[in-house]
Structure formats: structure tokens, C-alpha cells
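Heads up, one of the protein chains got dropped from this complex, but the rest are sitting where they should.
Letters A and B mark the chains in the order given here, with residues in each chain numbered from 1 onward.
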Amino acid sequence: MIWYIAKRIASMFATLFVVVLLTFLLMHSIPGGPFTAERRLPESVERALVKKYKLDAPLHVQFFDYVKGLLVFDLGPSFKYEGRSVNEFITEGFPLSSRLGLMSIVFTLFLALPLGSISAIKSGKWQDILIMFLATMGITIPSFVIATGLMYVFSFRLGWFPVFGVSSVKGYILPMIALSGYSLAFITRLMRSSLLEVMGQDYIRTARAKGLSETGIVLKHALRNALIPVVTILGPTLASLLTGSFVIEKIFALPGMGIHFVTSIANRDYTAIMGITIFYATILVAMVFIVDIFYVMIDPRIKLQ
Amino acid sequence: MAGLLEVKNLTTSFFTQNGEVKAVRDISFSLDQGEVLGIVGESGSGKSVTFLSILGLLADSGRVKGGQALFNGKDLIGAGKSELRKIRGNDISMIFQDPMSSLNPLKLIGAQVAESLEIHTNLGRAEIRRKAIMMLERVRIPEAAKRYNSYPHEFSGGMRQRVMIAMSLICNPSLVIADEPTTALDVTIQDQILKLLRELRRDMQSAIVFISHDLSVIAGMCQRVIVMYGGMIMEEASIEELFETPAHPYTMGLLRSIPVIDQDKDSMLEPIPGSPPDMLAPPAGCPFVVRCVHARSICRESVPPYNTVSETHRSRCWLWSSDAPVSGNIFKERGVARA
Partner (left out) sequence: MEITAVPWDKIDIEKETMETIAGEQRSFAQDVWYRFKKRPSAVAGFCVVILLVLFAVFGPLLSRHTYFEQNLAFVNIPPFLKVWKIEGAGTPGSAYITQNLKLVEVSKDGRLVAPIPFVREDISKKRILFDYSGTVVAIDYSDRAQGLRLVGTDGSAFLTKKVWNGTYLLGTDSLGRDMLTRLMFGARISLTVAFIAAFINLIIGILYGGISGYLGGNVDNAMMRVVDVISTIPLTLYVILIMVILDSGFLSIIVALSSVYWVSMARVVRGQIMALKEQEFVLAARTIGTSPMGIVMRHLIPNSLGPIIVTATMLIPTAIFVESFMSFIGLGVSAPMASWGTMCNDALETMKSTPHQLFAPAFAICLTMFSFNFIGDGLRDALDPKLRK
């Protein structure tokens, strides 16, 4: 187990290193980008940049400098705004985004697991057909369409929720639903197919042959086994909830990380784009790691490997 | 001896996308207390489905279309779900073919063995655990108390099948259905499991239905044999009768395909040519007709009735019919020759 964790941590850092390298090189290749000579920037920003990135130094020195900064969680100054650092963008935006993301994952799991199970148990009945119809909608309708639709109906037409902002808890509800839409549908479908698959396994027949009731079989033998595939995709799901939030934050005008990212893109604030990308990547890799460890804990078959 | 299980005209079909799969057609037999009955037949002949029907364990697409299965005089086919649950695992238990997939990979071995006791008795936790460990010892799991806390993937195939056997015997059922308990195992492991089953049989009172497609395995276990083909019973006989005077062309084919060790090497195994019938559209007459070298016109038209060969021996072959001509009839000519 310790070996496994050590190995996973090592590979996590390797992945992150590759990501940082890739992003760094990509940013370097931009004509007029942050690390090329022909820039037209305010004097003070220019000075900050040159100082920060040792722009007169060779490429590899710059890179290691940047990495050194990363190791102490320093993402450098903004490329566009004088006196602002990328760290500031993150500390401003991330609390809201992570709150929204966490609410969404909780919302997703609370709905998706029971819905998927009902759908599987009532396979072929109207409950299943209804749930699967909704899930198909959730998978196919892009989040920004869901978001705008929700906003139009519930904020403009019915006036139940505020249009913009999160001054009250109410403000989180529509963004949360819109953000969860895809994952909710996806996990519902996954839970259904996983439980159906498990229910068709030989060991379920063994449990039936022991005289266990159907409810007992689902609760004691099927659910835990069916959850394993769901756990494996929790990492990527968190990922999609975090990255999906660009659009949701934009539509609902929430001052989160997504907004900062989108504005940075629009402003061509390269250091911010780079810093936020790396920050996202780190979070995601860490999430996947945590989920993997959790996965090892619930599936005894993996320990021996 | 009182009849323990009496199956009458059992008929089961699966309703699939491609149509109705007539898996079991009009099966009747009976079983006494403590008796060991062998069921033999090729893959797909309906052996498993017969007993899954009786226990109400068919897949969702399967339905018993008719017939009865009287267990201690009570019809299991018409029984309610909860009644049937009380019998399953307690009075009738089943050992399945594939020990690799028949144990829940995420549950402890011990918990899985003990589960039947939890369902069917009111014993305390400690007592249940004690009994489960005892049962594991009886099926020769080394260090049973320690292995109680293992997961199935830590066990070999043979060990898992021992666990399955322990699981099926823990409630002292009056009938154990062993559905090809050794088919998925290596030959040496197979022998060990068979040996274990024979030993257990000696000090148990349970009746056993032993399903296999291997006549030689059946021969070592059973007193009486039912031969199935195409969802029907083809022949039923005591083990001696079956080997000495087989009364059905399919059985004769099966016998020819058993390797006999002490014969000279020339006598090659002869698999029966052809393949089993498509159960979506089984032949109207004898299911064996397309592969039978003795087939007559009538065999294609209608299903042969059970014909009595002796008190303990019946065969579903037209050649035993009283109308059947003697000349060119292997069974009647054999009788003539012997007389």
C-alpha cells in the first residue's frame, strides 16, 4: 500500500512536470508572447517581468526559475495588470469556484446514485425509461444551454432566483444545477449499467440461491460492487466540474476562477493563463490521486498487485 | 423411502429478442430422500435450467410455462417468492459451475459462508461464526479460522469450490444440487473435489443431484442417471443398466465418447457428429433425429414417448415402441440375440 502510494505520488509529480513543461513551451511559442523579445508593455510591468523571469537569461534557466517559483506556490506577476500577481487571481476566484464545485459533486452524487440504482432495479419499467430519458438529455445538452435555459425560466420568467451573483445561498442553486447536469446524467447512466451488470453476475445468483431477499441482495451484494466503476470516474468528474465552471461562471457572472481564466484569455494575459492552467492541472491530478487511493481502499482485489 | 422431489411435466422457455428458446420441455422425474441422482447431457441440453426453474432462479427472460415440482409434497413452481426464499439455501442448496465468478469478490469468504445461517437461523453472531469455521474445516480449508477473513481472490479455484460446497452444506439441506461442480477445474483438482464430495456424502443425509456432462464422473458418484438432450429426458436408468444396456442412441454415443483407460490405444474416442439442436426452433419430433444413425421417418414427425425398458429403466426412443419393427432395430435385435 505504501509502495503504491509512493509510486502514485511520483507519477503525479511526473505528470505535473510534463504539464508545466508543455505549458511553458506552448507559451514560449506564441509570437508576441510573454517570453519573446518584441513586447510592448507598460514600463513597470516590463520591469517586473524581466526581473521575475530573468528574460535575458537562456530558456532553461527561465524554466527552472519558473519551476522554482511553482514549488513555493508563486505563479508570478500578471502580464496585463500592473502590480497584480497570478496568485491573487487564484486566491480571489478559487474559494467561490471550489464551493460551487463541491456543492455540485455532492448534489450529483446524492441524486445520481439513487436514480441510477432505481433505474437499474426497475429496468425496462417506466421509472427506468423516464430516468434514462432525462439522463440522455443531461448528457447531450451542453452546460451553457442548460444554464441559459434555467436562467431564462427561473430567473427571468419566474423570478425565483437571482439573475446574477451569489449574495445569498439561493444564488448558488441554478449554477450548481447547470454545472452538475452532465456529470449527474453521466453518473446516473454509469450507476445503472454498473448495477445491471453486477445483478447479472454469478455471485448474485449464488446470493439468491441462499434465500436472500431482493432488497438484501441489492444492499448487501450489489451496491458496493456497482460503486467501484463510479468511484473510478469521480476524479475526472471533479475535473469536469471544475473546468466546466468557466462557462457557468460566465453566464451567471460569478466572480470565480473561471471568470478570471476567461478574462485572461480575452486579455491575452499569458502568465495568468499559464498559471491558472497549471493550478487547474495540479488540483485535478491531486483529485485523481485521492480518488485512486480511495478506490484501492474499497476494492480488496487491488491490494495484492 | 419417501419421495423428496417429484418433478412433473416441467416446461421452461426463455423469451429473447430472437424468439422463444425452449430450454426445457416436458421433464418428469422423481428423487428419494438421501439419493444421489446424476444428470448428464451435452452443453445446452437444459440441465441447469431445469433446476434453476425449480428454485425460481431463472434469469428475467426465463419463464416456467407448465408443470410442477413437488418438494416434500409442496409445489415449488406455484410457491410464493417468500416461501421459496425460505426453502432456498435452507432445504435446497445449489453449488454452481464456476467457483471463480460465483463468489462475491468484495465480501469475506467467512461472511459468505455464514450468510445462509444468518438468513435462515436465529443463532448469535459468535455461534454462526463458529459453525462457519467448522464447515470450512470440514471441506478441508487449511487454517479455516484465519482464512475466514480472506477474500475470494486470495483463493485458488479448487479452494473456492470447497468454499462453495461449505456454503451449500452449512444449513444441512435435504437436497443439494451440484451443477457441474468440477467442470471449471483442472483434472487433479477435479479429483480432489470429487473425493471430498464422496466423503461428505457418506456422513450426510442430504439427497444430491449431480449435474455433469461427463458420464465417467457421474459413474463414480451416483446410483441413478438421467440423460438429457435438447431440453428433454432421453433415458433414465440405474448406473449399471446405463453402462451395460444403454437403451438410447444418444446415450450410446455418449458412452463411446468416454475415454476408457485400460483399453488398447486403437479404440479412439468417438464424439457424436453434428451439433445440438437450435432451441429456438427444436425439431418437431425426437430432438436427436438429425444426429441419430438409427433415425426413422416417424422420429421426425413426433416426439417419442417414454418406453419402459425395465422397472428402473425408461427410454425416449421410438425404437422401443411396441410397433417398431425388429429387423434393423438395434435394441430389439439385442434382446433377440440375448434370448
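The rule is simple: contacts are C-beta pairs under 8 Å (C-beta built on N, C-alpha and C of every residue); 3 or more make two chains touch, one makes a residue touch a chain.
These numbers were taken from a predicted model, which means no experiment stands behind them.
Contact with the undisplayed chain is limited, among B:Lys74, B:Lys195 or B:Arg300, to B:Arg300.
Considering the whole complex, the residue from A:Ile90, A:Val198 or A:Val288 that touches the absent chain is A:Val288.
Of the candidate positions B:Ala111, B:Ala145, B:Met204 or B:Val290, contact with the hidden chain is made by B:Val290. Touching the missing chain, out of B:Gly66, B:Pro271 or B:Gly328, is residue B:Gly328.
Taking the complete complex into account, residues 17-18, 273-274, 289-302, 323-325, 328 of chain B touch the chain not shown.
For chain A, the residues touching the absent chain in the complete assembly are 14-15, 18-19, 23, 26-27, 29-30, 136, 139-142, 144-145, 148-149, 151-152, 156, 236, 239-240, 243, 246-247, 250-251, 262, 265-266, 268, 270, 273, 277, 280-281, 284-285, 288.
In the analysis below, only the chains that are shown with their structure count from here on.
Listing the residues of chain B that touch chain A in their complex gives 55, 57, 59, 82, 85-90, 93-94, 96, 98, 101-107, 115-116, 119-120, 151, 153-154, 164, 167. Residues 200-203, 205-213, 216, 221, 224-225, 298-301, 304 of chain A are the ones that touch chain B when the two sit in their complex.
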